[in-house]
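For this depiction, one protein chain was excluded, whereas all remaining protein chains were kept in their positions.
Chain lettering (A and B) follows the sequence in which the chains are written, and residue indices restart at 1 in each chain.
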Amino acid sequence: MSTTTVAHHDEHHDDHPTGIMRWLTTTNHKDIGTMYLTFSLVMFLVGGSMILGIRAELFKPGLQLMNPEFFNQLIGVHALIMIFAALMPAATGFANWMLPLQIGAPDMALPRLNNWGFWILPPSAILLTLPFTLALFGVGDGALATGWTFYPPLSVQGGIGVDFAIFAVHLLGISSVLGSINIIVTIYNMRAPGMTLMKMPMFAWGWLITAFLLIATIPVLAGAVTMLLTDRHFGTHFFDAAGGGDPIMFQHLFWFFGHPEVYILLLPVWGFIPQILQTFSRKPMYGYKAQVYSLWSIGALAVVVWAHHFFTAGMPVPALLYFMYSTMAISLPLAVLFYCWIRTMWKGSMSFETPMLFTVGWIILFGIGGLTGLVLADVAADAQYHNSYFVVAHFHYTLFAGGIMGIMAGVYYWLPKMTGHMYNEKLGKTHFWLTAISFNVTFIPQFFVGLAGMPRRIPDYALQFAEFNMISTVGAFVLGLSQLLFVYIILSCVKGGKKATDNVWEGAQGLEWTLPSPPPYHSFTEQPVVK
Amino acid sequence: MASHSENHYFVPHGSIYPALISVGLLSMASGFVFNVTGSDTRLDGSIKNPALSYLATPGKYMMYLGLAIILTMMFKWLSTVVTESITGQYKKWEDKSFRIGMIVFICSEVAFFAAFFGALFYMRVLSVPDLASYAPDITPYKDFLSAWPSQGPGGTVLGEAYKPNPEFHPMSWSGLPLINTLLLLSSGATITWAHWGLIKNNRKQLIIGLFLTIALGVTFLCCQAAEYHHAYTEMGLTLKSGAYGATFFMLTGFHGFHVTIGTLMLIVIWLRSIKGHFTPEHHFGFEGVAWYWHFVDVVWLGLYIFVYML
Partner (left out) sequence: MQGMKKLGVGAFALFLSLSARADFTWNFPEPVTPMALDTLHVHNKFMLITAVIFVAVLAIMIYSIVTHRHSKGYKPVADKAPSTAVEIFWTLIPFAILLLIDFVIMGIPAYHSVVMMEDTRDQSTMVIKITGSQWRWQYEYLDGDAKGIKFVSNLATSNDQMHNEADKGEHYLLEVDNPLVLPVGEKVRILMTASDVLHNWWVPQFGSSRVAVPGFIRETWVQVEKAGVYRGQCKELCGKGHGYMPVVVNAVSKEEFAQWANKKQDEQKAANDVKEMTKDELVAQGKVVYEKNCAVCHQVTGAGLPPAFPALTGSKIATGPIFGADGKYQKDSHLDRVLNGKGVMPAWKATLNDTEIAAVITYERNALGNTAAVDALVQPAQVKAARE
């Protein structure tokens, strides 16, 4: 008996069904990963188109295209789709594709559950958007119009769209919990012999902590929206002063989930970004341990700072101070991370293929998002920033630049491995420049209108904000069109192109690069041994 | 070849059940929304959306349809798993996956209950005292005093007038709740006894232990039903009784729901035990249910202390 562990799959498992049944029934981690990534891309386009409607309405003052109710519906659904149906599935998709490859596992630990986790997503996307269609037929008055935050009493007052959104959130939550269970189990139980936790790829660390955060917070959100549902229909008084409840309690529950959520979205990205950096700097990543500890402390701090989202809701001074200082503390581990990333580049031998371009752009733009976040944490000044466009700009620097652009870096990095073809490098670079520039054109003006006093979630605005909004809208449309290029690049790469080598990138390190591109349907028939 | 199967990780066939369960979920969720939109009433009993009341009936059927799909598929999925288990597909490696998975799942359940306990603490400690604390010249709630249990000060919110029920009584900690506590605690003991039986390969002890646990679980549920009936008919305590009513019924209600699920799972493993499944070395199915049952037990203790006693 050698030390090599052999993982064999069922002999008859190899003749898996084809066509639609392959996808509906699959238990293969790569198939499921592909479905997650595809779903994410589609929903990104859907959510993006919605916000283009918003930006078009905001092109100039006055009501041009839509009435305020519809405007409010688009905002909330845009955010829920982008966060839950675009960004989170993208990260889960990568986890499915890459975790087993990176840690040398035969597959995910609970394959059928994995399939279920994915197939819950399309129904929830339907639930989110169905009210728009129903309204066309005179049933109800459209999707939820409360923003993505569901604050009562507005959400108690709202119509059928709120109920649909509540159930969509329940389903999305189940999906995330299933995904997290699977990832935790896979990481603890499926690593190749010799791969200790402290030898794991950073991406696995990022996801492990994400999964723990999801397990701790998603059920709280589920509980909160359940209370909302009973307040709406069954006469409870959780969020109603007349019965001794408090609308602000909802905000506590929501943000107890909502703040960790922003790190849930980014921790996987913080996992693979250092891997991309080391590849293109041709030098091992700097400060592996320091990064792991930082990720853990971010995970721990994430669950104790939630109230910075409603400083203006009225809290006792000690609470305000506590939440301010604890929020600021998150910048400490993040400074360590930034330092390690840059130190990895330092004195490397850098080349700038598309993934690296996206990564460098990501560091800078996410830096802006993070630094403005640090400023927002200040209670006194937050009275001004809160619910102004300054916040909108902050969170698009973190969510679009930090989230979506990070994911794009990952897509370009792993696309050759996944499809077996090189994407078109020239188009990729064009996509990067178009995205980076138009992104800034869209959101820099929003910092300024925010400072000058423009609140968010308004369909129409005072005249002094007109020029900036115009620029922002132009930027948003260019940004949107650039993403069509992204879609084109991906599709043509899937169809064909130069064959990719096994190692794809000169400096790539990690088990996934030891397999052929694309990897065989069953990745490791022999579990590799890590020394 | 011997070492071969030791290190073989079982990747199951493709399965359509997960996707179909999702369809069931979609149907159940949207059916629920239609039903509740169509049939919803205000506190004064009038229909909220008369124009949409035609949605109620189709919604109800969609709900039932969805539920039927989910239950059928769950059952089939479970049978597949059981078959795989008794044909020896699962070895130590798979077993460990299931164990970790179950632990993580129970953690997520803990977080779910934590939300409701959090709501209870928040209302008791913060919002109810706050509402009673305003100076008499500015408060909208003149005679409201902060005391727990509370139904809140009453008032009009979003156009609906809410009046606390003057006949209201909180649930006492003695009587039925105390009996319930004893029932659940002893059920924790009987299931452990059954587990010992399984490990000693004493099948009789296993089967009797499980049966006793199920019996205790069912008795608990009956007592709780009686308690709810008593609350609604004689104590003026309903879901609508302000902060106390909402937290009381949501916490005990979700707990009762978990006891129901747990009892069903116990029945499944009981039947399996009778059929001769489970071996002293290999019985994740049993242990998963036992863990779940203990978790439900612990939640009850929390409930008993924070909802009933304090």
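Throughout what follows, contacts are C-beta pairs under 8 Å (C-beta built on N, C-alpha and C of every residue); 3 or more make two chains touch, one makes a residue touch a chain.
Just so you know, these numbers come straight off a predicted model, no measurement behind them.
Engineer: Who does the absent chain touch among those shown?
Structural biologist: Listed by label, the shown chains it touches are A, B.
Engineer: Going by the contact rule already stated, which one of A:162, A:190, A:324 or A:508 would touch the omitted chain in the full complex?
Structural biologist: Considering all chains, including the one not shown, the answer is A:324.
Engineer: Tell me which of A:214, A:228, A:295 or A:368 is the one touching the absent chain.
Structural biologist: Considering all chains, including the one not shown, the answer is A:368.
Engineer: Among the options B:48, B:169, B:203 or B:294, which residue touches the chain absent from this view?
Structural biologist: Among B:48, B:169, B:203 or B:294, only B:48 touches the chain that is not shown.
Engineer: So which bits of subunit B touch the chain we can't see?
Structural biologist: The list for subunit B reads 42, 48-49, 51-52, 130-131, 134, 137-140, 155-160.
Engineer: Spell out, residue by residue, where the missing chain touches subunit A.
Structural biologist: 61-64, 67-69, 72, 138, 140-141, 145-147, 151-154, 157, 159, 240-242, 246-248, 281-284, 286-290, 310, 312-314, 317, 320-321, 324-325, 328-329, 331-333, 335-336, 338-340, 342-343, 345-351, 360, 363-364, 367-368, 371-372, 374-375, 378-381, 383-384, 386-388, 429-430, 433-434, 437, 441, 444-445, 448, 451-453, 455, 457-468, 471, 474-475, 478
The criterion applied here is as follows: only the chains that are shown with their structure count from here on.
Engineer: Take the average of all CA coordinates in subunit A, do the same for subunit B, and state the distance between these two points in whole angstrom.
Structural biologist: The separation of the two C-alpha centroids amounts to 31 Å.
Engineer: Where on subunit B does subunit A make contact in their complex?
Structural biologist: Within the complex, subunit B touches subunit A at residues 3-4, 7-19, 21-23, 25-26, 29-30, 32-33, 36-37, 40, 43, 52, 55, 77, 93, 96-98, 100-101, 104-105, 107-109, 111-116, 118-119, 122-123, 126-128, 130-131, 150-158, 162, 164, 238-246, 249-250.
Engineer: For subunit A, which residues are in contact with subunit B within the complex?
Structural biologist: Against subunit B, subunit A makes touches at 1, 5-10, 13, 16-17, 21-22, 24-28, 105-107, 109-113, 115-116, 119-120, 122-123, 126-127, 130, 139-140, 153, 156-157, 159-160, 163-164, 167, 170-171, 177, 180-182, 184-185, 188-190, 215-220, 222-224, 226-227, 230, 233-238, 240-246, 248-249, 252-253, 256, 527.
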